[in-house]
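With one protein chain withheld, the remaining protein chains of the complex are depicted in position.
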Amino acid sequence: MTEIQIEPNSFEMVFFDAEKIVNLASEVAQKLGLGNEQIKLRIDETSSMGRSRVESYEPIILAADGGAFENTQRPRYLGETRTSETIARLLMRIIDRRSPEFANAPEDDLLDLPLRVAWDTYTAGRLNLLGLSTQMKRRQYQFRNRHGFSDAADEAFTYLWESPNELAWADIERISAGCRATLV
Amino acid sequence: MRKIFPAEELARDSRFVRQSNEDRMNDPRGARVGGSTGEKLSKLTPNLPNGPDRARALMHGIFVGEIQALEGAGRTCYDFETITDVPFAMKLDMARQCWDEARHCEISVALAEHMGTEIGEFAENTLLYQAACNPDPVLRLTGVNRALEGLAIDVFNTMKEFGSIAGDPVLEFCEDWMLADEVTHVKMGSDWLRELTLNDKERLTKALEFQKVVDRLFSFNGFRGEDDENPIQLTRRFRELAGFSDEEIDDIAQMSREAAAEIVH
Partner (left out) sequence: MAEVKRPREPFAPWDRRVLPGLFDVEETARRVGNYKWVETKLFETLGGWIATVPELDVKLRLGTHCYHHAWHAELFDKRLPELREMNPERLAIPPNENLVEFMKAMSEPEAPGLTIEKLVGAYRVLLPHKIAAYTYHRNGTSEVTDMPTIRMLDFVLQDEINDWREGEMLLKSIIETDEEIERATTHQDRLEKLMLASGGIAGRGSIGNAYIDITEEK
C-alpha cells in the first residue's frame, strides 16, 4: 500500500486539494510499481514556477514548485494531468537510479542541461507508453534546444522517445554527446 | 452591430479559457518570485533550465495578444465615423494593421506547432483588447499601438535573440518578421498621436497618461526592463525607429525598476 505524505496538507495561496494530490500520486506510484513505498511530497505553494526535483531517494521525498502542479488554463488551480506527469517523471528517475544500468549516472545537481533533457526524454517516452505523459512535441522542442535543430537531433529524440526500458546511462550519454558533436 | 464591443463578449472557441485581470493581479505569488528560495526570474534565454518552457508560455501569450490586437484594430475600423471621428487615412492604417495581426496569428500558430504548444494551453487575459476599447481613438492608439505594441517590440527582439542563441531558425525567422511589423504599428501610433493632437494639448496629455497606465500594467513584477533580471529586455533601438523619444524610453525603464522594487519576497 502506497503511503503518501504531503506538505503542506492544506493550501492558502493556491486552490489545491491535498487529498486529490495524494490520490493522484498514489495512482501513479501503483502504475510504476512503487505501490509499497512511502513517498513524501513537498509543495512550495508560494512559487508559480514549474521546477521539480527528487529531494531524497531514500526515503523518497519529491519537491515541487506549485507551478509544477498547476492548471495552466486556470492559474492557482490544480492541473491533474500535469500533477500526475510531474510525479511520474520524478518517480521514474528514482526507479532508473535504483537499476544497475544507471549506476554511473552523475548526481542530479551535476547533470548538465543536455544530459538532463536527454534522460527526461527517455523517461517521458516510457511514461507516454503507460499513458502518464503527453506533449511529445513539447519534449522534442526542449530536446532540440539542448541538442540542436537538426535531423540528427530529431533522430536521436525519436530513438530515446520510443525506447521502452531498454537503455542504460551509457546509451543516453552517448546519444546526447553524439548530437552535440554535430553542433557548430 | 454595436459600436464599442465589450471585452467580456470577445468570441472564442472552446479551447480558450479566460483569466480575469482581477485574478491575475490578485495572485499572491507574483510572477517572478521563486517561492521560498527567493530566487528571481532572469532574462529569458535558452540557457535557463526552463528557458524553452518559459518561451512556449510567452509565445502563447503573444498569440492571444495578437488575436486581441487584430480584434482591436478591426473594431477601430468600425467604431468611429470616418472624417468626423477619425481621418480616413487612419482607418486605412488600422485595416492594414488587421492584415498584419492576422498574419501574426498565423505565424504564432505555426510557431506553437513548432514549440509543442497547443492552442488554448494557457489562460488568456484580455487586457490588450480592453485598452483597445477606449472610446477615444487617440487613447486606443497610445494604449495599444504605443504601449502594447511597444512591449511587443521588446518581446520579439528578446525572442529573436533567444532563437539565435538556441540555434532555432524557425523562432528567429518568425520573430524577425513580426518585429518589423510591430515597428510599423508603433510608428503608426506615434504619427497619428502627433497628428490628431497637434492643436489639442489636453488630449495629448490624457493620451500619454493612458499610455503610462498600460505600460505600468505590463511592467508588472519587473517583467520588462533594462536590467539582467528582467525576463524581457527593453529595446531602445527599435523603439527609437518607431518614434519613441529617449525620455519616453527612460520613463519606461524607470517604471520597471519601480515595479521590481515593489515585489514582496
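Chains here go by letter, A and B, matching the order in which they are written, and residues are numbered from 1 within each.
By our rule, a residue touches a chain if its C-beta (ideal position, glycine included) is under 8 Å from a C-beta of that chain, and two chains touch if they have at least 3 such contacts.
Worth saying up front: this structure is predicted, and the values here are computed from it rather than measured.
Student: Going by the stated contact criterion, tell me the shown chains that border the hidden chain.
Tutor: In the entire complex, chains touched by the missing one are B.
Student: Among B:Ala55, B:Leu70 or B:Ala112, which one is in touch with the chain left out?
Tutor: B:Leu70
Student: Specify the residue from the set B:Cys105, B:Ala131, B:Leu234 or B:Ile252 that touches the hidden chain.
Tutor: Of all options in B:Cys105, B:Ala131, B:Leu234 or B:Ile252, contact with the hidden chain holds for B:Cys105.
Student: Quick one: which of B:Lys91, B:Arg146, B:Lys160 or B:Lys187 touches the chain that's been left out?
Tutor: B:Lys91
Student: On chain B, where is the contact patch with the chain that was removed from view?
Tutor: Here the touching residues of chain B are 1-2, 5, 9-13, 67, 70-79, 82-83, 88, 91-92, 94-96, 98-99, 101-103, 105-106, 119, 129.
Methods note: only the chains that are shown with their structure count from here on.
Student: When the centre of a chain is set as the mean of its C-alpha atoms, what distance in Å lies between chain A and chain B?
Tutor: Distance between chain centres, rounded to whole Å: 33 Å.
Student: Can you name the residues of chain A that touch chain B in the complex?
Tutor: Residue positions touching the partner: 13-14, 44-51, 65-66, 72-76, 113, 116, 135-142, 144-145, 148-149, 183.
Student: Which chain B residues qualify as touching chain A in the complex?
Tutor: 17, 19, 23-24, 27-31, 33-37, 41, 46-47, 49-53, 56-57, 113-118, 120-123, 166-170
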